[in-house]
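Structure incoming, see below.
The complex is shown incomplete by one protein chain, all other protein chains being positioned as in the whole.
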Amino acid sequence: MFDVSIEELIRSFEGDVLAIVALSLRVSLSAVAIAAVIGMPLGAFVAVVRFPGRSIAVTLLNAMMGLPAVLVGLVVYLSLSRSGPLGGFGLLFTPAAMIVAQAVLTTPLVAALTRQTVEDAWRQHGETLRSLRLPLASRVRVLLWDCRFSVAAAFLAGLGRAMSEVGTVMIVGGNIDGFTRVMTTAIALETSKGDLPLAVALGIVLMALVLALNALVSTVRGVGMRRHGG
Amino acid sequence: MAAEVLDARRAAPAARAALDPLLSLRGIVFRPAERTILDHVDFDWDGAGVCALVGPNGAGKTVLLRTIHGLLAPHEGDVRFEGRSRPAGDLAFAGQALVFQHSSMFRGSALDNLLVVPGIGASGRERRECALAMLERVGLRELAQAPALKLSGGERQRLAIARAWLMRPRLLLLDEPTASLDPSATEQVEELIREIHDDGCRVLLTSHNLGQVSRLADEVVFLHRGRVLERTPVSAFFANPRTREARQFLQGALPWHLSSPP
Partner (left out) sequence: MASVFAPLKAVGAPLAALASALAFIAALAAPPPAAAQATTITVASTTSTEQSGLFRQLLPAFEKDTGIQVKVVAVGTGQALDIGRRGDADVVFVHDPAAEEKFMAEGAGVDHKRVMYNDFVIVGPKSDPAKIRGDKSVIDAMRRIAEAKVPFASRGDRSGTNAAELRYWKDAGIDVSAAKGQWYKETGSGMGPTLNTAAGMNAYSLTDRGTWLSFRNRGDLEILVQGDERLFNQYGVMLVNPARHPQVKKEAGTKFIDWLGSDRGQQTIADYKVNGEQLFFPNAKK
């Protein structure tokens, strides 16, 4: 089944692989950075503020965690197309479009996880924060800081999702050779060509990155537990 | 910074004496479900002396304290602090601070937990110095960088008091502040409460610990089933409780007490 020799694997590590991995990291890191900037305050806000329709918002956020990647890809594709509402920016088939699509995909995840953890913290610290007479923005900042280990884990979870998905980046990026080809789309392409060495090489790198990410999540949580005991 | 705080607070009480009573509660009813927890409580207090709120479990002490602080809204009645009624939004009354029985600390160092207090300095450096000075006052300076969640019970309560003190309150509320502490930690906390009071801050606390009440308080308010049954100077309360419920309460707590005051 694995018609791949070690020499072929090693040879394919030159050239394309580095560029593809670098682009994957750039796209996913940028996307999740955006998701964090939007999603963390959003999640914290929903956790702390009682507004009408809040329970619907919470349900919606949790549901959107499971958005199918291809669906997000389709919606962003239609929006960014020249014939679409945001076509004027000319973003389709560029890394920027991929970043936008992955940001859309991961923001609900980051927001929902943040909401969960901040809500627990709010339940614990709410009276203290009210007693200190802190306004909303300060409460959000303090709670996010208090939850920083879990929030970091949420960020890493988002990053894992972004790096592993293929649906959005394929559709909005177009998998253009040397321009919008990332690990997942390259693996899909090479596999479909029946050309496995490059696919396997990329698969190994992707696997290593995902494993490292998950190990990082555990470490971060562990550090939090050890230093602060809970 | 500590010296300035002392001066500022000494000035306030003199000015205030001319105004409304510090605290004014009228017809407070707290009835969350079928049960009535506070049943038409009336209470005016000018803040002279340390006031202790005592009573059996379920009497409503904690609810009353939170209502005074503004954390709970009564279903009926009016709460006024320094002549002002309920604060805006869900904030507590300005000028007050509350120390809970189990104070919640954030995941950070002791110093970090003080730095969350607003308005303690204009620059980062000033805020740090202010906070460190306060840690010094409560005897926690060496533990400034220690994780707050790993402090002992007594250290945590002292940190909570430091945090409250840092707010420069005119009224400090304490809800069973030493209920979970051992005697030596209790003594340290009581010493701090005395210092804060000497600084010019009003103190109102709830306590189960009648020894503590006799050590710290000047006035006792006895609460039973949501009603204020007695309000007397502390020695009179112990020596000669006027109501049957108060007598029973004291008997249950200190059966030998009625015959030999501390």
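By written order: A and B. Residues from 1 in each chain.
Everything that follows uses one rule, which is that contacts are C-beta pairs under 8 Å (C-beta built on N, C-alpha and C of every residue); 3 or more make two chains touch, one makes a residue touch a chain.
Values in this document were obtained by computation on a predicted structure and should not be read as measured data.
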Cross-chain touch to the chain not pictured, restricted to B:Val116, B:Leu171 or B:Leu250, is B:Val116
Even though one chain is not shown, subunit A touches it at residues 3, 22-23, 25-26, 29-30, 33, 81-84, 87, 90, 92-93, 133-135, 137-138, 141-142, 144-146, 148, 174-177, 179-180, 189, 191-196
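Keep this in mind: only the chains that are shown with their structure count from here on.
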Subunit A and subunit B have mean C-alpha positions lying a whole-number Å distance apart equal to 47
In their shared complex, subunit A is touched by residues of subunit B numbered 66, 69, 71, 87, 90-92, 94, 96-98, 100, 103-104, 106-108, 116-118, 147-150, 163, 167
Residue positions on subunit A within touch of subunit B in the complex are 124-125, 127-128, 130-134, 138, 142, 145-149, 224, 227-230
